[in-house]
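A protein chain is absent from this complex, but the other protein chains hold their places.
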Amino acid sequence: MYNDKNSKKIVETIQNWARSHSVWVLAYGTGCGAIEIAPTMTSRYDAERLGFRGAATPRQADVMLITGYLTVKTVKRVVRVYEQMQSPKYVVGFGSCTINGGMYYDSYNTINLLDKYLPVDVYINGCMPRPEAVIAGLAKLQQIIREGKANGAEKYLENLDWYKANQRKIAPKWIAKAPDYNW
Amino acid sequence: MDMITLILLLFLGGAIVTWLGGKLSPIVGDMLFLVTIIVPAGMFFTGVTVGEVTHLHALGLTLTWGLSPLSYLFSMIVVGLGILLAIYAVPFMKGKQKTGAFYFNFTLSVMAMLGILVSKDWVSFFIFWEIMTWSSYLMVILNGKDVQRVGIKYFIFSAIGAYAMLMAMVVMNSQLGSFLMADTFNNFQHLTVGNQILIPILLLTAFGVKSAMMPLHVWAPDAYSNAPMAYTGLFSGALSKMGIYGMVLVMVTMINQLPEGTLIRDIIAWMGGFTAAAATLWAITQDDGKKLLAWSSVGQMGYIIVGVAIGTPLAMLAALFLVVVHAMFKGSLFMVVGAIEKQTGTTDFREINGLIRKMPWTFISALISVIALAGIPPLAGFVSKWMLYEALIQNNNYILVILLFFASTAGFLYCYKFLHGYFLGQEEPEWAHVKEAPAAMVIPMLLLAIGTFVLGTFPQLLFKPIDSALQYVGYDATGGHLWGQSILFSEWGDIVTLQPILYVVLAVFVFFALFLWFKGTKGTRYVSTKDISTSGELPKEWENLTFKVNFMQPFERTIEPFLKRQIDKYYTAFGNGLEALFEFTRRIYTGNGQTYAIYAILFLALLLLFRVNLFG
Amino acid sequence: MIAKIKAAFPEAVNKAYDGNRLDFTVHKDAIPGFLSHMKEQLGFRHLSHIAYVDWIEENEFEIVYILWSPQDKVKLFIHTRIDRENPVMENIDMIWRQANTYQREMKEMLGIQFPDMVAPDEFILEDWDDIPPFRRDFDTLEYVNRTFWHRPGREDAQDVRETITKRSGEEIPDFAKKYSR
Partner (left out) sequence: MEYILIKTLEAMATFILAFLVGMTYGGVVRKITGRVHNRLGPPWYQNFIDAFKLFSKTRGIHHGAMHFLGAAFLMVTSVVSLMIIPVLAPGGHAWYNSWFTNMNFNGDLIFLLYIMTFGPLGMAMGAGQTGNPNSSIGVTRGLSQMVGFEIPWVMALVALMISYKTTSVIDFMNIQRETGTWLMFANPFAFIAAVLAMLGMFRYSPFDIVGAPTELASGPVSENGGKFLFTMMSSGSVFTFAKLVLYVDLFMGGANNLVMLVVKTFLLYMIPVLYGIVSPRYRTEQAVRWFWGWPTFIGLLAILYAVMF
């Protein structure tokens, strides 16, 4: 019965619906975007009515908001936190800095393309995106979760060597020291 | 030559033989030691019958020995704990110094405690009391550390107790002309009023010293933590219970005949409650496992003293039950600390981390014993605590019951501190080499822990002997025959049925443990305690993130004003003089029993003069 | 004040500024004695900052110690030049503890070696395997092209220097063209 494909599909649908309506956010406040999280969460643009809620530690979180530019030192920590999250897990990139480096495109210590190092599910454009844009991006994330397309964790697991190679290119010693991501 | 004498002589001879054999080769010493402890113990369990009395004519006076139901209860503790600790002590003492002295004093202490329990006259009582005291004293200073501070403190307080008991004996003998306990108890009414007040107070002083009642407790924590751990189980489990034994005798036989008895009872009960609370607060602030357990022993003795002092049948039941159970779980916990000290070489919480995966069996016994210590159902500590609270409430000691509730709730703090300090926290490469303790050390502590588990569910195993003991000392039947279905009940009709609760607890626990284990087992993997969510930072190898230093700091900050006043200060001036005197005498004598004998004789002479003037 | 310092160190060259600012140019070997004398005798008890300039034209590094005297409210700028090829400087963090931080920064960003300086581990740049990035001959965009990726659509990026020169009208000197794109 449980192995029946349709029942599995039904269970999957319900689970995706639940996941999409209860998303616990780990706001990794880098750069300027952290200031946009506060109005998004609090009573001006109340993100909790959509089921978004702050999570304290990566163990409990579902989605990681990367709010702004990532220096080489920061991206290591971000990768570490992402690997500590428990799948299904999603990544949302804020602003042009995560998309293409933005105004730091030629800085020697700021990465340009976030999705070379982590599987990003949703990008939110702007420098910085205003809370309306953030809400729109989160709604988009909910939609793709509901459609079951938000499979960043599987993507990361499948192309782990490629991601690790990219990370090792900017941070060789750190990646060597970090415990390996074997799940 | 009857059984009791034979057993005692076997202990005595075995001690000496063990010492000599230990000089030949350590293996012979170990074997002889085990034989010495186990053979007379077996003879005790098989041969001795309750109620038999024997007379011994020696030195012109008659020593009367016999076994009463009450002393049978206590001697069960002594012998059982003695056997287990002897099995434990052999691997514990392996490769240590002064093994011979350890075995000698250990055997001698067991012998002395049995002697105290079987002696029916004050002379032999006093003799065995002294043997017990100085054998334990030699055990306290065995490792040669802090002799100036710890040993002398213990010695001074024991001396005070001994002189008090001696004085009481002399007064009783001179007034009643008999050393027999029974005579002194029965003819208690014939004493003058001054003596009727004086004798119980003197005896209670002696027993209060041994059972570490609050104003007289100063020696206890240092002495407990300074003795070898294999002996401290006996020290705190059985040896301090001798004070309770004497206290029960005095309370029941003498205080009950006094018109002022209730006042004395209340004073003792409040001392006990104060002991429980303050010792708990002190235990919370300790950073060394030995000291923590020592203070917690003082606190548990406080509970027992409260129960004995209240003196209603339920309270006596609770106190005697806690006597046995405390012997079990505290013996197990001291064994745990000894095993950890044996395996890692230290007992400081701030140094050891995460032994749970290295020493799992030690952790299991520690966990069960700590749950029993905290008094959490369905383990044995809860039974005694429940009965104690019921007795207190029904005896209208409302503030005292609040005090004890506070003590037991604060007890959770040091319970958690103990477990977290040794077994939990991050696993350090420093302790990667640690192995589980040898089986001879693990099995006794596991047996004791499981014993607390069994007694928590089937307390009637213990209620029947306690009931007979209470009937012996003159209580009417405390309904020990009614406890068959392991139901706790009080006069108010409040019941706690233990067995169904235990089954429900086990069922729920097993169900959810299995649920957590089997739900998504494939997706769940083990990660080391170094791989924690530290906001993305990688802790370095030398970085230890475990939270150990100032562990209970918020609570300590709260109770600071209480901790400021410690009783030690008030003893300091007095103690300095006594220690100077003792230093002087130590230079004359060799610091063993002879000193003591001379003290006793001098004090006796003084006492006679003194008594003639005072009470003549 | 100038007289005092002159009396102590006659070889120090001073440059006059208005306000409460003094500038001195000292040879690099005299720096520790000079600074300690300033601190102990003349009351410049506070080290505000250590600035550094890369004079790639003279093939030299310039290090500026900025001191502040609390009681007579005088800023003291002490300039010194060291060779760019083997940049070695005296360690002064026994005079001011906070100098250690600036020196670690200089060590990583400019490659200046401070013998007998105790620096636990890398400070700003973690596992960096290129020439120090604050040297002016370090081409950051070339490094970025080598290390990171560009998303398509950035090829029309204007060089900032050209914009500046267009606005201000002065042309780029030849030595600078070498380092410009």
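Each chain gets a letter, A, B and C, in the order it is written, and its residues are counted from 1.
As a convention for this text, a contact is a pair of C-beta atoms (placed from the backbone, for glycine too) under 8 Å apart; a residue touches a chain by one contact, two chains touch by 3 or more.
A quick note: this is a predicted structure, and the numbers were derived from the prediction, not measured.
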| item | value |
| --- | --- |
| Omitted chain's touching partners, listed by label | A, B |
| Contacting the left-out chain in the complete assembly, out of B:Leu263, B:Ile402 or B:Leu461 | B:Ile402 |
| Option touching the unshown chain, where B:Gly22, B:Gly425 or B:Pro465 are the choices | B:Gly425 |
| Contact partner of the left-out chain, one of B:Ala439, B:Leu461, B:Val505 or B:Ile601 | B:Val505 |
| Selected from A:Gly29, A:Gly54 or A:Gly126 as touching the chain missing from the view | A:Gly54 |
| Options B:Thr62, B:Asn187, B:Ser468 or B:Thr529, residue touching the unrepresented chain | B:Thr529 |
| Interface with the unshown chain - residue positions in chain B | 354, 356-357, 367, 371, 374-377, 382, 385-386, 389-390, 393, 396, 398-399, 401-402, 405-406, 409-410, 412-413, 415-416, 419-420, 424-427, 490, 492-497, 500-501, 504-505, 508-509, 512-513, 515-517, 519-520, 523-533, 535, 545-547, 551-555, 557-558 |
| Positions on chain A where the hidden chain makes contact | 14-15, 18-19, 21-22, 24, 42-43, 46, 48-49, 51, 53-54, 56-57, 59-60, 62, 86-88, 153, 183 |
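Everything that follows uses one rule, which is that only the chains that are shown with their structure count from here on.
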| item | value |
| --- | --- |
| Cα-centroid distance, chain A relative to chain B, in whole angstrom | 58 |
| Distance from the mean Cα position of chain C to that of chain B, given in whole angstrom | 71 |
| Centre distance in Å when chain A and chain C are each reduced to the mean of their C-alpha atoms | 40 |
| In the complex with chain C, residue positions of chain A that touch it | 72-73, 76, 99-101, 105-109, 111-113, 116, 169-174 |
| Complex contact set, residues of chain C against chain A | 125-127, 129, 133, 138, 140-141, 143-144, 147-151, 153-154, 157 |
| Interfacial residue positions of chain B with respect to chain A in the complex | 523, 525, 527-528, 530-531, 533, 535-538 |
